[in-house]
Structure formats: C-alpha cells, structure tokens
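One protein chain omitted, others in place.
Just so it is clear, A, B and C label the chains in written order, and each chain counts residues from 1 on its own.
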Amino acid sequence: MKKFNADAIGETLLRKFAGRTSRRSILAKLGTALVAAPAFPLLPVSRVEAAKPDRSPEAKTAFAREAQTKDDTKCNYWRYCAIDGSLCTCCGGGIHSCPAGAEPSPVSWVGTCINPDDGKAYLIAYRDCCGKPACGQCGCDNADRETQIYVPQLNNDIIWCFGTSSMQYHCSTAVLVGAA
Amino acid sequence: MKKFNADAIGETLLRKFAGRTSRRSILAKLGTALVAAPAFPLLPVSRVEAAKPDRSPEAKTAFAREAQTKDDTKCNYWRYCAIDGSLCTCCGGGIHSCPAGAEPSPVSWVGTCINPDDGKAYLIAYRDCCGKPACGQCGCDNADRETQIYVPQLNNDIIWCFGTSSMQYHCSTAVLVGAA
Amino acid sequence: MSVTAMKRTIALSTAALSLLSIALSQPALAEDATTATVPEAETSDVMKAEKPQNHWFYVNGGWNVDGTSIFDAKTGKMKGMVNTSSSADLAFDPTGKYYYVSETIWSKGNRGTRQDMVSVYDTAEMKLLTEIVIPDRIIVGERKQNFIVSDDGKWGFVYNLSPASSVNIVDLTKRKFVKTVEVPGCATLIPNPGVGFSALCSDGSMATVAIASAKPQITRTAPFFSATTDPIFENFGYDKKRGLAVMLSYTGLVYTAKLGATPTLSAPFSIQSVAGYSSAETKPLDTAWYPGGRQPSALHGPSGHLFVLMHLGEFWSHKQAGTEVWEIDVAAKKVVRRHVLKEPMGHIEVTQDAEPMLFLNDEKGDGVILDAKTGEEKHKIEHAGAGIISVTDPS
Partner (left out) sequence: MSVTAMKRTIALSTAALSLLSIALSQPALAEDATTATVPEAETSDVMKAEKPQNHWFYVNGGWNVDGTSIFDAKTGKMKGMVNTSSSADLAFDPTGKYYYVSETIWSKGNRGTRQDMVSVYDTAEMKLLTEIVIPDRIIVGERKQNFIVSDDGKWGFVYNLSPASSVNIVDLTKRKFVKTVEVPGCATLIPNPGVGFSALCSDGSMATVAIASAKPQITRTAPFFSATTDPIFENFGYDKKRGLAVMLSYTGLVYTAKLGATPTLSAPFSIQSVAGYSSAETKPLDTAWYPGGRQPSALHGPSGHLFVLMHLGEFWSHKQAGTEVWEIDVAAKKVVRRHVLKEPMGHIEVTQDAEPMLFLNDEKGDGVILDAKTGEEKHKIEHAGAGIISVTDPS
C-alpha cells in the first residue's frame, strides 16, 4: 500500500540546510519570502508519483466515514481530517483566507484527506492565521495520520506561525494543495 | 440612622492632593510606603465615632443572613460581604496574606460586614494580591453596599493593584481593619 | 527511498515547501523544484473587512481574555475580531474608519515595563496604524465609560484612577496625548458635544468639563442622587441625536440628563412603578424586580427605548444576571414589553438601527441575539465572549 511517508525527509531536507543556513537566516528568509510572495508558490509534484495509490485505508477512518463536502464551518468538513484549532471559516475568514488583520503563516502542517465526492485523496495545508487573539469559534481537533513533533509537518499542536510578525494564534485554514 | 457615608471624602481628600501632589508622585509615594512599611499602618479612628450605630439594616441583607464565621474558603464567610474575585485563602494564601510571590496592594476597596457571632459591624479592607496570574480558585462576587467607580473605594471591580510592581491580579484578601 | 519518491515526499510536506521556497535561492537544491505544478492548488490570502455596520455587535472576550469578536446581528456569524488586550477599552471613530483601543500592556506580560496607550486600527485591513502613548489609565474592564470618543471623533477621553481620579485627553486627529484633567471624586465619562465631557461624582452631582480653554473648567450640578445608598449604574445610555444621557439607579430610578455646558436633570421615575408594581426600596427584606448585571441596560436612541435586565431579588443584588428584559419608553414613562429570557444574562446591548436587535451574554460567554421588538431568539452563539458588548452609533 502506498502511503504518505514523511519519516526521513524532514530530516534529510533540514540536514541539507543545517550545513549552509543557520535557523535564524532560515527564519529571516521565510520572512522575506512571505513579503515577497503573498501568493504562495505552488508545489512541485512529479506526475508519475501522482498516479492514484490505494486510498481505502484513509477512506475508512472514523473521520472519513462521517466527512461531508457542503459546510466548511463544521468540524467534519472533509478537508479538516487533521486540523486542530479554530476554523477560520467561523472567524470572519475563509477556507484558505485569514480574517482581516491576521497574517497567514508561510509554513504549515499538512494532512492527506479524502474527498467523499470523488473518493480521491488530497493534500491539505493547514495554514495558521497569526497576530490576533484566539478566535474561539468552531474549535476542532481531528487527528487522521497526525503524529508527534519529531515529524513537525504532521503535528497539529505546534503553533505554526513562523516568519509572521507575531506568533499569536488566531485560527486555522485548510488550503487545498493538490492531489495526494 | 448612622450609615457608612463615603460620598464626599474621596473627593475632599483627593482635592487636597490635587493641588500639591501629582498622581505620579502619589503613585511613587505609594510605592515607597509599601516598601518602607510592609506592616501597614493602623487606621486612625475617633473613639467617640466608634460608638455602636444601628447595624440592623446591614445585618438583614441576603448575604448577612447566610454569613458564617467558620470557613474562610467559602464565599459566604462573613468578611466577604463585598468581595469580588478569587479568595486568597484558596490560592495558598490566607485571610490577610498573599500567596508566596504575590504582592499586596497598599490600596484597597473596603466593605462594612457584620460578624454574626457578635452582631457587630467591622470594616474590611479587600486587599488584592498582585503580580501573579489569576489564581482561578474560589471565585466570589458579593456586593453589599458595593457602588460604582465614582466611589472607587467602594467598588469591587477595579484592579486594586497600585504601587505594586505588576498590576496582574492574583487573588483578594479580606483584612480586618477594625470596628465600623 | 528513491529520488523521485524523495521528491514526492518533499512535495507532500508544506513544512518542506517553506524550506523549498528558500531552497529555490539555493543553487544546490534548485533542481528539486523543476517539476510540474498542481493546477488546482489554492493560495492563502487575507480577507478585507467591511466598514463597521450598525447591525454589528462587538463582544469583548471578558476577564483575562484577549480580543473583541464582531458578530453580525442578521446572520449571527462572526465577522472578525478587534485586537483588544486584557482589560482594554474599545471605542469607535464615528466615521467608521478606525477602531480605538485603550489598553495597558506590560513588556513581559506579568512583569516588566508598564505601557499605556490608545492603539489605532483601521477598520478595513484591521491593521495597527499607531499607538498613542498616554500617561496612565484605570484597569478594570467591563466598562464603556472609561474610554469615550467625542461625537465629532476629534477627542478621546481616557479615565484614570491612580488612585486619584483624572481624565487623559487625546487628540485623535493629531493622534497625540494632550493633557490630563483632574476630576476629583468623579468617574463615568459621558460625551458632552461641543463642551467636552461630563461625569458622575461621589457627591451625587454631575460634573462637566469644558475642554476648550487652556485650563479646563469643571462645573457641577447640584447633587441629584446618592452615590452610596442608591447609586446610578455607570452603564448609562446615550442618545446622540437628542444629546441625552439616560441613567438607571440600583432601585430602578430612570434619570435623564440633557447635556450641555450646564446639564439639566429630569425628575426620575421608577421603572417598577410604571410597570404597575410599588417602586423598589433600598431597605433590606424587601423583595422586588431589580435591574442588575454587569451591563444592565441598553438604550435604543432612535426610539428612546431603554432595555433593562431585570431579576427578582433584594437590594444590593445589582450584579445579579437578569431573567427578564424590560423595554421602557423613557419619554412616555411606560413599560412597553417584558421579555422572559431562557437563561439569565449579565450583559445587554442593542443596535441603533431601525430594526433594533439585542445581544445578551452570560458569564460562560454564550450569547443570544434577540429581535428587540418581539424578543424572538434569532441566533445562539456559543463562546461569543463573556465581556462588555458595544455597537457603533451611525446617528
């Protein structure tokens, strides 16, 4: 079964940087990148790799069985399979939009969620909106394939506000990245 | 009927200062006073004035009718007739003691409470303990003879942390000042 | 793991993505990004806020909770949030361009350097425009009377207690602090158009501060209420168009003040007596319907109707949550309607438009939006906020 495997890469990638870039300058660059490109760069994906794997396991989790595609202000909206926090759609924002005055983090954690309409798996980037007090509305905590901080991009507890002017957490969005 | 009347004095007293002392230097002095005299000066009271007035109205309020003298960790303890906040007795402090690390405010609001054991009225100084996060235990809000901010010393909403190093509110004590 | 698999996994990690976006500037890694892109991918963006609407409620999070949430009375949906820190006071630019937040922040949260300021946010982007440094302010929260903006939007008045009473005057056009006026024994700031501001005092009078002259003039009315036996709730109603302040006492006496250089006070009337009861007393062992709560009443300017949270109890229960809302026609001295509430509520506010809506919240922070005319529940909002409720006043 083909499954999302992020074990090594965090490490490998970071190793590449450890040598040539200090964490500070990474942060600095993130900051710049953010200012320079408010429209986030799209993800490079190898078409070959995009061939559909067997998604039946992901489709059978308790979350996936209950997921719906109509109301993105509910915790069981399909994209929220691994979200933890307040839904920006309930805070004056949108599914991929921060509420006014909040700042989207350039970094995020990710989830692979099944869209019940087509049964396909999609990669979702859970981008925190930062720099405002906690929204407090629509608190959700779904954890399909959510792991621990040693795989940071798959952990949904971390305050993912890097390179933003403040790390105060406001709400979380669920940005569709593409087919997984 | 003789009753606790504080209408004018706040004003009169403050007027006296308005002329000769800026609010800043008052605060400064408060600070010094606090450092200089951790044991707070006793109150001047004219014995003549201490003669017992008729306290039946105060003794008949809903609070007074239920008040007890045994357990100072309960909201109905007799001294708490006008307290608003967390009881320091539930926070690792005492009836007139701040928990370790907290700082008693040199200023406070006051209440006139009836001790059911002797039926007498006593003046209680509700001294906030400051400089630590909210204790959160034993939240009480009693309001016998509690009024609005234009009579500040009789208002129990104000954060009474003046001249302390931080105005963060931790809990409130009920210091016996004397017969009222 | 194969190189392609490797690439794919990179593609799957947005944490990696961010690094990748840096990687692009890193020659050694550049080739990693030379693959096709997913067309349907969304990009993150930020919403713009509408101009403040007169059917919006601004609900403070409450004690020790940051943020003031904006709810649309028509939909019940959250529209956004104003960055208010703990015990901050929120006020509005009458033209709808700015939010003003009077707040006190320590440089290290529970310690460090104290910073008092009026923070200015634009209402469209909701970005911080500037911080107007002020010398001091009272820290209490749960009030709208400690920070008011003059009807013309030119002046901000910040109440201060340290522990002497004074008011910091802020020029909102120049965005700078101007001066501090001592107002001994007074509080509860009331806008006084063309004059400055008025305030209620511990001797039962209303003080008026004329700010035009270099040395502000303080005048006082004769005492008209007792600040200790039957206090007037600070939470007054203000009718901008008529220049009226409508005030309510613990026993339920309604006073109106026609504002001006020398405010004139009307004779009070008892809301219980106009409801057919005997008027409520200050003496113990007397049960009656009393007004109460932390924001016990709200005035609808256009109609001159006052909405009051009422509860059955005894005197000194002035903080008790209300089980009914009484709608009072102040001019006609009549109780128009009584709405029974499903849950006791501690705060009440009303929109200032032609179709007034009520927002009420309880200690737990749950809120309801009611049609002010029928009392019908339109929306229920969990975790709306446990604090003071504000509305903008377009009049």
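In the analysis below, a residue touches a chain if its C-beta (ideal position, glycine included) is under 8 Å from a C-beta of that chain, and two chains touch if they have at least 3 such contacts.
On a predicted model such as this, the values are computed, not experimentally measured, just so you know.
The chain not displayed here makes contact, within the full complex, with A, B, C. Within the set B:Ala62, B:Cys75, B:Cys140 or B:Leu176, the residue that contacts the chain not displayed is B:Leu176.
Interface with the hidden chain, as seen from chain C, comprises residues 15, 18-19, 66, 83, 85, 105, 107-112, 115, 128, 163. Along chain A, the points of touch with the absent chain fall at residues 3-8, 10-12, 14-15, 17-18, 23-24, 26-27, 57, 60-63, 107, 131-134, 141, 143-152, 154, 157-159, 161-162, 165-168.
Residues touching the missing chain, restricted to chain B, are 4-6, 8-10, 12-14, 16-17, 20-21, 26, 29-30, 33, 37-50, 90-104, 106-110, 112, 123, 125, 127, 129, 132-137, 152-153, 162-163, 170, 173, 175-180 (touch as defined at the top).
Throughout what follows, only the chains that are shown with their structure count from here on.
For the pair chain A and chain C, the distance between C-alpha centroids works out to 35 Å.
If you average the Cα atoms of chain B and of chain C, the two centres end up 28 Å apart.
Within chain B, contacts with two or more other chains are made by no residue at all.
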